[in-house]
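The structure's right below; bear with me while I get my questions together.
Omission of a single protein chain aside, the complex is shown with its protein chains in their original locations.
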Amino acid sequence: MGALRWGVGSVATVAVYAALFLYAEAQSVVIGLLVGAVVAMVMASRFDVLARVGESFARHERALDRLTFAACIAVAALFHDQHFVLLMLATVLLYFVACIGLNLQFGHTGVVNFAGAAFFGVGAYAAAVLSQHTPVPHLAIIVIAGAVAAVIGSVLIIPVLRTRGHYAAMVTIAFGVLFKTFLEVNDTLGGPQGLKLPGMSVFGIPFNANIALSDDAEISFYMHYVVLALLLAAGAYSLSRRIERSWIGLNLDAVRLDETACATFGIDVARWKIVAYTIGNALCGIAGAVYAMMTGFIAPNNFTFGDSLIMVSIILLGGVGNPRGVMIAAAVVLLLPEKLQMIQEYRFLLYAVLVMAVLLFRPEGLLPRRLRAYFPGGTS
Amino acid sequence: MDIGLAGQYVLNGLMLGIIYAMVAVGFTLFFGVLDIIKFSHGDVLTVGAFTALAAYAGVTALGLQSPWLILGVIALAAIAGTAVLGALIARFLIMPMRGAPPINVLLLTLMLGTALRESVRLFYPNGSNPKMFPRLLPGGAANFGRFTLRYDSVLIFVAGVAVIVGVSLLINRSKLGLAIRAVAQDAETARVMGIDLEAVVLFTFALGSALAALAGVMNGMYYSEINFNMGLLLGLIGFSAAIIGGLGNIYGAILGGFLFAALQTIGAVLLPVSSAYKDVFAFAAVIVLMAWRPTGLIAEKSSERV
Amino acid sequence: MSGRLAVENVFAGYDRTDVLTDVSLVAEPGRITCILGSNGSGKSTLIRAILGLTPPRTGRIVFNGHDLAGRDTHQIIRAGIACIPEGRKVFSRLTVAENLRLGAYQAGNEVARERMARVYGIFPRLAERAGQFTGTMSGGEQAMVSIGRGLMAAPKLLLIDEPSLGLSPLFVKENFSVIRRIQELGITVLLVEQNVRQTLAIAHYGYVLMQGRVVASGTAAELVENEEVRQAYFGDGVRPA
Partner (left out) sequence: MTAPLLVCRGLTMRFGGLTALDALDLDVLPGEILGLIGPNGSGKTTFFNVVTGVYAATAGSAVFAGADLTRLTAQAIYRAGITRTFQRSRLALPLSIFDNLMIGNHRRLDHGLAFNLFRRVALKAQYESAVDEARTLLATFSVPLATRLFEPASAVTMIDRRRIEICRALISRPKLLLLDEPSAGMTHEETRELMDDILLVRGRMPGLGIILIEHEMNVIERVTDRCAVFNYGKRIAAGTYAEVAADRDVQQAYLGQE
């Protein structure tokens, strides 16, 4: 039995910790918090707390999902007037959306994609072009950008379906490099200098203006983007959960685990690879579009092979196939170098070594995926 | 286009091709003996080039004068350093992953590549900036109309061909090469023949890594410049070349290397817009090639037991 | 004591399950000892255990008085054991000569050349095809390569795993006469087979393996009459026609 309090306690703890971490400025405090987190994790796994929390999440899934959503809002509200913190929060959420997409491809279906950042970039550039040159409403731009990423991804479908393993990895890596090189040499898309975008405006609300609370209190304009990103994250999370907890999720797993057995039981391997691949790329594109409009500026250097590797690392560190793990990993991977200035320079090295350690010693990731429960809250 | 210019393009393509082929042969050797892709190969090349550069600083400080002697010493240093590095990587990172899903090994080596690249950038003095690579080969050139034949290019090309011929002789004629080919076909039966599998694997990784180091040094001499990032693209091209040739086949790798260089050259010459698209064209062609021949031009051995 | 192999109380298997349970047997020097058993009785696991490919969980394997525990396969081969594996396992993309050379991998070039000449003496057909890729040859010819390769090691003990598998009856007959000649060279032979009559016709001593246990043993003459042998292949209660 997983009591609700374990889950509530863990969400609250993580939220408070996140707030403290975002608040901390002095490097000594940041390091202290990190050491505290590591010690807490070791203690928690030692005294079986993690298992209880996991059990609690499994049984009270819906309530705890809502609580998590509320906790995100609470943390954002706490920093309502700080541009930089809100920008980081929104970035984490958007990376989460993209990684959910890659997770559907790789974690569930076993289709490797080392061009996550490229599809993110496709969405970003689509948004830039559309918002500069057309009057399409910004919300529609997000959807179109997702569709564009899916369509461009479909160019790769034949090689992705026909190749396996190393060959498939090669195809996506080649695409990622091709995409970035293309952007750099293409002058209409701004070349290496990139493109500028106007801020979003939805239903007449200009996203890039601060919200005045009273004469001397304002909410940062980034709050708009945080809310939008949070809604997208919730949508992606829910989509991923629904797919996982259906016959489709089962088909995806079957495709990943044994293609020969699939054929023997009538499962159409190509169809499910296409489904996962298309949805995943669309999610990357959507996240990229919002990211572009939020930052107001994009360049080829935002979408390198290194960034694709970061996305894959997030999935792997979090626990392949587990969206909650992806959330935590995305936060850690993106926030850590921002807060801990001393590692900023060393972050690629650090992550590379960290992922290597995970692969060697805990290949299932830090928070491995649990068995499928088709309907949360209990097994009938 | 006149003959001279065409000749220049062909020469350029051949220079690139020989370097790519040397990298691709490494990929295919590693795949042969362990069925893995070692993506860090390109960054081992970078380490090799920087080792040579460091050795150059060392020997000039010692007062060595003769360019040939210097060249020999720094090439040896690069070969020795990366051979040891390659064997260590095989022993402590890749052998423990036997039995893990292939994609995990690919990821591990991708990350290892990042770690090596970043280490060069962070820990080599002023490593984030491009470095001049010393000119040790005789300068000068012969001019035929618009065709310029640099003597150092000829030397580099000949050296590359010699190395590749040497490696293929080693693989095809020596007892050790026989062991490598046996392990590549069927590791277990090779063990039953009395072959020390671990020794063969370590040697193969040392050999492939030394090849990468040489390719790095040659690349440095050709462009007179190296930087911490050079291995990423070279590794990717070597990987592509090995794949389009057909993994596990040394001739496929050589073919793939020259084919990729040819694609780049054709892209640079024929594209109406701008030669800047040559890499885009080459990688797009690789993707199309993969759709057409999913396991490369010279197909990889494969069979699944049901 | 040259070439004596003793397997003592060996348990071995994969993924936590034992395929061999408490197997003990001896291959006496200079003789042909056979292991009989149907599919899945653990014969191949026994060979793998002796070769160190699937090291025994418990028990000892002693060769020429030395315990093989903890030795890697190439060290076990160096001690004087060679194997003609099940399904021949020739290197199909290597030539006949290269396959044979691999058989004597641990020997020097000079020695290998002499042995190769001897193998060509036994199988003149292989001499004709020395430069041909083994994969392009017929099953029977590949079997010759595999046997020749086993002889190249000049072993004290030769393990032969199901030489008749997948071969036409004519080749099977030929194979068995070759095995006889191998033994006459003074090599200890441990022969694993499902083909009972032909095996017992050339073996001196035999063991019957059923579901990972030795259920019977005796001289060839004893085993021919043994009920367990028949049972291993035809189950209980059926009498010969």
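A few comments on the model shown:
In this document, chain identifiers A, B and C correspond to the written order of the chains, with residue numbering beginning at 1 in each.
Simple rule for what comes next: a contact is a pair of C-beta atoms (placed from the backbone, for glycine too) under 8 Å apart; a residue touches a chain by one contact, two chains touch by 3 or more.
This one's a predicted model, so the numbers in the text were calculated from it and none came from an experiment.
Contact with the chain not shown here comes from a single listed residue; of A:A12, A:M41, A:A217 or A:A263, that residue is A:A263.
Only one of C:Q183, C:T199 or C:S217 touches the absent chain when the whole complex is considered: C:T199. Screening A:F203, A:F361 or A:F375 for touch with the missing chain picks out A:F375. Touching the omitted chain from chain C are residues 17, 19, 38-40, 87, 138-139, 162, 164-166, 168-169, 172, 194-199, 211, 233-238, 240-241.
Within the complete assembly, residues 239, 242-243, 246-248, 250-251, 253-254, 257-258, 260-268, 275, 371-375, 379-380 of chain A touch the chain that is not shown.
In the analysis below, only the chains that are shown with their structure count from here on.
The remaining chains, with chain C left out and nothing else moved, touch as one piece. Ranked by how far their CA centres sit from the centre of chain B, the chains are topped by C.
Innermost chain of the displayed assembly, by C-alpha centre distance to the whole-protein C-alpha centre, is B.
Inter-chain centre distance (chain A to chain C, centres taken as mean C-alpha positions): 57 Å. Distance from the chain B centre to the chain C centre is 43 Å, each centre being the mean of its Cα atoms.
Computed from the mean C-alpha positions, the centre of chain A lies at a distance of 35 Å from the centre of chain B.
Those residues of chain B in touch with two or more other chains do not exist in this structure.
Chain B makes touch with chain A in their complex at residues 31, 37, 93, 96-97, 100, 102-104, 106-108, 110-112, 114-115, 118-119, 122, 232-233, 236, 239-240, 243, 247, 274, 276-277, 279-280, 283-284, 286-288, 290-291, 294-296, 304, 306.
Of all residues in chain B, those touching chain C in their complex are 175, 178-179, 181-182, 185-186, 188-197, 301. Of all residues in chain A, those touching chain B in their complex are 112, 114, 156, 158-159, 162-167, 169-171, 173-175, 177-178, 181-182, 184-185, 260, 305-306, 309, 312-313, 316, 345-346, 348-349, 351-353, 355-356, 359-360, 363.
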